[in-house]
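Here's the structure, in structure tokens; my notes come after.
Only a single protein chain was left out; the remaining protein chains are all shown in position.
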Amino acid sequence: MTMPILELAGVGKTFGGVQALRQVGFALREGQIVALIGPNGAGKTTLVNVVTGAQRASQGRIVFRGTDVTAQRPFQAARAGLARTFQIVQPFPRMSVIENVMAGALFAGAHARVADARSAARDELEFTGLAALAQRPASALTLAGRKRLELAKSLAMRPRLLMLDEVNAGFNSGEIDGALALIRRIAARGITILIIEHVMKVIFSLAERVLVLHHGELIADGNPAEIAGHPRVIEAYLGEKFARRVRELQANG
Amino acid sequence: MAYLQILVNGLVLGALYACLAVGFSLVWGVLNVINMLHGSLIILGGYLTFFSWHSYGINPLVALPAVALLLYAIGYLIQLAIINPIVTQPVLTTLTLTFGLDLILYNFMTVYYTATPRRVTLDLGIVDLGGIVMPVDRLLAMGLALLLTGLLYIVMRGSRIGWAIVAVRMDRDAAALMGIRVERIYAITFGIGALMAGAAGAVFAMVYPITTNLTGTFLGKAFVVCVIGGLGSVPGALAGGLVLGIVESLAGQLVGPQHALTVGFVLMLALLVVRPTGLTGVRGYE
Partner (left out) sequence: MTARSWHYFLFGAWVLALASTPLWGGNYVIRLAITIAMYSALTLSWNFIGGFTGYPSFATAAFVGLGSYAGALTQNAGAPMLVAWLIATIFAGAFAAALGGIILRLKGHYFAIGSIGVVEVARLVTASWGSLTGGGDGLNVAFLPGGPDVVARTFLAAMIAIMVAAFAVTVAVDRTRFGFALRCIQQNEDAADMVGVNTTRCKIAAFVLSALFCGTVGAAYASWTGYIDPNESFSLLMTIKVPVMCLLGGAGTVLGPPVGAAAFTLLEEFFWANFLDYNRAILGAVIVILIFFLPGGLLNIPRAWSRIAGRRRSRKAPA
């Protein structure tokens, strides 16, 4: 079997007295689209932070493409091919849309010359449908536009693994469809995708595999159908009382 | 015994430092403005006190509240009219603005008052407490400094305005949402800063000769106290001032007075690197 692109073993993270992550372990194969779900506060964003070096794991090991990256800093993760988007978008406010994308291309994307970065950025703007807005200031975009900008910037970084943190938050149904199509096209480029999501439609139509996080622990790992019926998942989302009722209802036919 | 004397000297000096720095610290912590005017405001307070004593025979203790109120008004107006429109700009912009204002004030003071050192001479004698010698006027100054600082603390902790100021300091937007008129709070805070500066200057004038050449020195001391003690809190300024006073007094004894200043600044640098938020921890109001 080929080497997994990302491997976590026994990863834990403590903040003061709170254990945000506990013994998290899984392996992602290259080219997969994997969803990471869990109730609010489960630790999904913390997990992404720890993988990219924005925060340091308290325990465990993280291996990316065969290299131990547990202690890496964010810029090193970016250069190694790990990109992520943010729930709360972080553009460079006084730069234009294309300059924001150029930032991804110049540094993590390893284009040495500004002119090369600019043409690479133009390509990514085409890909994400933002080409018409290239010269606008980043701060003038709508929410949907900013999320696309995040995506374009991440793509310009030439990632091998792209982690999307709730790209669909705040979107209406039509916008979600558009985002779905875009994500599928990204996957078609060979980029492995880990997507944190709440929207069931996205999970079921995109992901071939679902990881479920609850109170910092990985409680389930399987394909979407398995996860939907998984007792511990139901319990995590609906609470013990309701989970029992659901089981009773299921047992009674 | 000698060390006790050094310690007491340091405490007296430290109380004065705390008083002169607390206004600066408040403005910095609440408005995010580094007030380059602060040194000149101290000197202004000192000059006003001196001249009311020298020309009109007014007791400095009587002049002090009047001077303080006058400087409050000046500070309030300056903030409202000039600083407020750009108070949200980055630190360098507001610093440049206050720097420009300082040039103006400094120039006028130098022309009007000249740079001759002035001092209110109160012949109150010297007190001797079991081997520790202290001129009474310095003790009086220390007492006044502590009193002023204490009063400010009570106002900050016990009055609605005080709580509003703390709220603005912690989170300006949240405070606005709660109905606090941030602009007014800014003006009041700056006014308080000027008031404390003027009062500190008045106190200083009772014990040390003051001159416009000292504006930079006082500003420097305020900086150091803020770094040592933390921004925007009265206990912080007190702690910072006392530490600086004691350190300088000790250093003066151990390495000579000319190095005492260096030690103060090295301490500040070391603290900046190790604990930039100062002795009182979080930019906090404890």
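All chains are identified by letter, namely A and B, in their written order; residue positions are counted from 1 within each chain.
Operating definition for what follows: a residue touches a chain if its C-beta (ideal position, glycine included) is under 8 Å from a C-beta of that chain, and two chains touch if they have at least 3 such contacts.
These numbers were taken from a predicted model, which means no experiment stands behind them.
Visitor: Sort through A:Pro4, A:Gly109 or A:Gly145 and give me the one touching the missing partner chain.
Guide: Only one of A:Pro4, A:Gly109 or A:Gly145 touches the chain omitted from view, namely A:Gly109.
Visitor: Which of B:Gln5, B:Gln89 or B:Gln253 sits in contact with the chain that's absent?
Guide: Only one listed residue reaches the unshown chain, and that is B:Gln89.
Visitor: Taking the full complex into account, what residues of chain B touch the chain not shown?
Guide: The missing chain touches chain B at positions 28, 32, 34, 36, 82, 85-86, 89-93, 95-97, 99-104, 106-108, 110-111, 216, 220, 223-224, 226-227, 231, 258-259, 261-262, 265-266, 268-269, 272-273, 276.
Visitor: Applying the definition given at the start, please give the residues of chain A touching the unseen chain.
Guide: 52, 54, 73-75, 78-79, 84, 90-95, 102-104, 106-109, 112-114, 117, 153, 157
In this section, only the chains that are shown with their structure count from here on.
Visitor: Could you give the separation in Å between the centres of chain A and chain B, each centre being the mean of its C-alpha atoms?
Guide: About 51 Å separates the centre of chain A from that of chain B.
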